[in-house]
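Left out: one protein chain. Kept in place: all the others.
Letters A and B mark the chains in the order given here, with residues in each chain numbered from 1 onward.
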Amino acid sequence: MTTQPDTIRTAKPAARPAGAQPGRGRRRERNPFMALSHIALLLWALLVAVPLLSTFLGAFKSSDQILNGKPWELPHHWSFSAYGRAWSTAHVGRYLFNTIIIVGFSTFGTMLLGSMAAYVLARYTFRGNRFIYLMFVSGMTFPVFLALVPLFSMVKNMGMLFTYQGIILVYIAYSLPFTVFFMAAFFKTLPSSVAEAAMIDGAGHAKVFFRVMLPMAKSGLVSITIFNIIGQWNQYLLPVVLLSGDPNKWVLTQGIAQINTNAGGVADWSGLYAALSLAIIPVIVVYVIFQRQSGLTAGAVK
Amino acid sequence: MSQSPAPKGLDRRTLLQRVGLTALVAGPGVSLLSACATSSSKKKDNVKANNSDAKNPFGVKATAPLDVVIFMGGYKDDYATKGHEPIYKKAFPGAAIKHEAITAIGTTLQPRFNSGTNIPDVVDNSGTAQMDWTALASAGQLQDLTKLWDAPSVDDPSKKVRDTGMVAGKPMQMNYVATTFGLWYNKKLFADNGWTAPKTWDEFTALCDKIKAKGIVPFAYAGKNAAYYMYYGIIQSANKLGGNQVGVDVDNLADGAWSNPAVKTAAQKWGEICQKYSDKAYLGLIHTQVQTLHKQNKIAFYPSGDWLENEMKDVKGADGFEYAICPYPDMGGDKLPYPALRVSAGEPFFASAKSPNPAGALEYLRQMLSKAGAQAFFQQAGSMAVVKGALEGLQLTPGTQSVVDAQKAAGSSVITWLNFDGWYKDLDMEARNQTNKLCYGGGNADSFCSALDKEAAKIKADSSITKQTRPAIS
Partner (left out) sequence: MRQGKNRFIIGFLAAPVTLYILFVIWPYIQTFQVAFSRWDGQSAPEYNGLDNFKNLFSDSKFTGAVEHHVVMLIALPLVTLTIALFFSFMLNLGGSIQGGRLRGVRFSGIYKVIFFLPQVLAVAIIGVLFSTVYQQGSKSAGVPSGVLNAVLQAVGIGGKDQIGFLTDSNLALWSVIGVMVWQAVGFYVVLFSAAMTSIPKDLFEAAALDGASRATLFFKITLPLLRDTLQVGWIYLGIAAFDGFALVQVMSINGGEGPDNSTSVLPLEIWNNAFNQPKAGYAAAMGVALFFMTITFAAISMRVTRRESIEF
């Protein structure tokens, strides 16, 4: 039933040979436009991959090869010394540790407090509900750097400057708008019958929340948790404002950005590539695993 | 407080900003802090100095405890716990010393000062969260250190403390760490090739030709984040050429200060050096990247302060690399003689006026300023204290030894430090920009000077910016 919609130009054959798939009425369109498009797609994929790959390869190379060779060459000798330098001398290991600690606590706190607030706002009516809800949600429209200086003063006055607890609390506060917005929407969709049944059985509101509603909201919790982890993992602005004074507490993003400025940082290129790799590869690994698990591009994978 | 990626030198430079800030001038020729000094010394001068007692000029009670706060930063605090505090303890065995190492000085100490309880005696008020000096002075919290400068020196009671320092002491700040700025090269590389540090500009360019012929880049600085090292050098040359007043005029935003013939000549000559003997690729590099290439013998001369050797100690360099400093070469007709070096002091300490043991605080500082104190500091923190000749005869790292030698050769010819980069950030940034244009962008001295005069004039005319000045050099 299909027609060949376009004029079939006979000039150039398609970039690909005729496909191997059998099938009824399947026709493949060949024209230069298609070829160009394939090339464009490939080019962009290379554009994404090549900077990353040359960084990963560069981490293994000697200074000599980095200077005199081409970035896309394989290393002549695979040396792990740059990774060692990046991990300990340049403190990337410590930054990774700091980031895990901070993001771990912050995400937990965000999800806990965010869900609690979202639940109450979504399922209970009381005076001020709308106001509080809008107060949280409006936070998504304000850029963080607007609040930086008063925030810095506030944290300083509370004696929490350059501390883990300070930045964790701030992370939680700034992650609340997004979390409350989405979790509230999610909680609204849950049926009340189960909650009512539990209450009739004598469970208090809090118990209902923790034992009944939260488990029902698992899928929403999981995806919002992941978004929060990614967002907090990649934070740069807040750590630079609130943690700069103590390099021992730096997170990965600011550590890599300032990799050459703290004592004993790596100043050679293989070390820099190694540090970048240490920061990027784990993220890619998690990303790919996540892709396979949940199919972010589900429905589009052919 | 600078949050952008900055070199380690900048931390010290930020300290030096604070040095500049204490010269805050509230009115014509009146220093705010000295005014406060007189008022506070009238009210709370409970430390009477007896300069005939060389061992205890401040009358410290033998059993009075001492509370010392050290900023936990680049220098750490071992120099206090393993150096200065034991020295004090030896003099006053009955005194208990409470030691505190703090990163966020202001956050931790300001409440104590404000409430009047638990005020420490000695404070190393440094770091990005340090307490505001002017505010402390206004509240009468700082002792007048004139007594300290007038007291007999620990090593030679016939000399006053003020005479044993490389840099003049301030009324309320004791700046402990001396920083020398100059051109750095590899002693071994030069010895192997029969090269010597150039004294005149002609010698310098001839040497650069030889170096270039060998395939080594004669000169470089890092354009991405450390262009100020380069303009420090330009002004250093200008000061040497035309006298220290040149730098004072620049700091004071005097009209046409940047177009002073000395500055123009310095800019022109250094621009030529960069254009002929450097490489544009360094414009995009950070200081540690250029410094690494320098340590690997890819670059011959690099302008920096004496923190360089320590900063690069963990980086692998060429075999047998030895840091050596040399003064900036004569440009012809220089007012200051060849070996003149640029020295200044940072890492500020103060003695509290309202603490339990003010006399002990002064004595502690006095001991820090002794040769033993300076040596202990060097051993633990790897940097030089302001005490003259303290390190002579010690086993020193090559870089530090060369600094000591160069200081000895320089004698009293001191090129003074710039302050405007801490006072007026806009001027600092524009100076960096113009320096990059001049040196790596193929620019010329005329546009360098006129652009910076323009920026200085803009700042001068802006009434919302607090102005500071340096006194004229007589």
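Criterion: a contact is a pair of C-beta atoms (placed from the backbone, for glycine too) under 8 Å apart; a residue touches a chain by one contact, two chains touch by 3 or more.
None of the values given here were measured: they were computed from a predicted structure.
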{"item": "Neighbouring shown chains of the undisplayed chain, as defined at the top", "value": "A, B"}
{"item": "Candidates A:60, A:83 or A:119 - the one touching the absent chain", "value": "A:119"}
{"item": "Given B:217, B:238 or B:326, the one touching the chain that is not displayed", "value": "B:217"}
{"item": "Contact partner of the left-out chain, one of A:90, A:172, A:198 or A:221", "value": "A:172"}
{"item": "Residue among B:94, B:256, B:284 or B:337 touching the omitted chain", "value": "B:284"}
{"item": "Contact footprint on subunit B, counting only the chain that is left out", "value": "1-5, 132, 135, 215, 217, 220, 223-225, 227, 279-285, 293, 296, 298-299, 425-426, 429, 432-433, 436-437, 440-441, 464, 466"}
{"item": "Contacts of subunit A with the absent chain, listed as residue ranges", "value": "1-3, 5-6, 16, 19, 21, 23-29, 33-34, 37-38, 40-41, 44-45, 47-52, 54-55, 66-68, 70-72, 113-114, 116-117, 119-121, 124, 126, 132, 135-136, 139, 142-143, 145-155, 169-170, 172-174, 176-177, 180, 204-206, 209, 230, 233-237, 241, 252-254, 256-257, 259, 269, 272-273, 276, 279-280, 283-284, 287-288, 291, 296-297, 299-302"}
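Here is the rule we go by: only the chains that are shown with their structure count from here on.
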{"item": "Whole-Å separation of chain centres (CA-atom averages), subunit A against subunit B", "value": "43"}
{"item": "Sites on subunit B touched by subunit A in the complex", "value": "3, 5-8, 74, 103-104, 106-108, 127-129, 225, 286-289, 291-292, 311-312, 314-315"}
{"item": "Contact footprint of subunit B on subunit A as seen in their complex", "value": "89, 156, 159, 161-162, 240-241, 244-246, 257-258, 260-265, 267-268"}
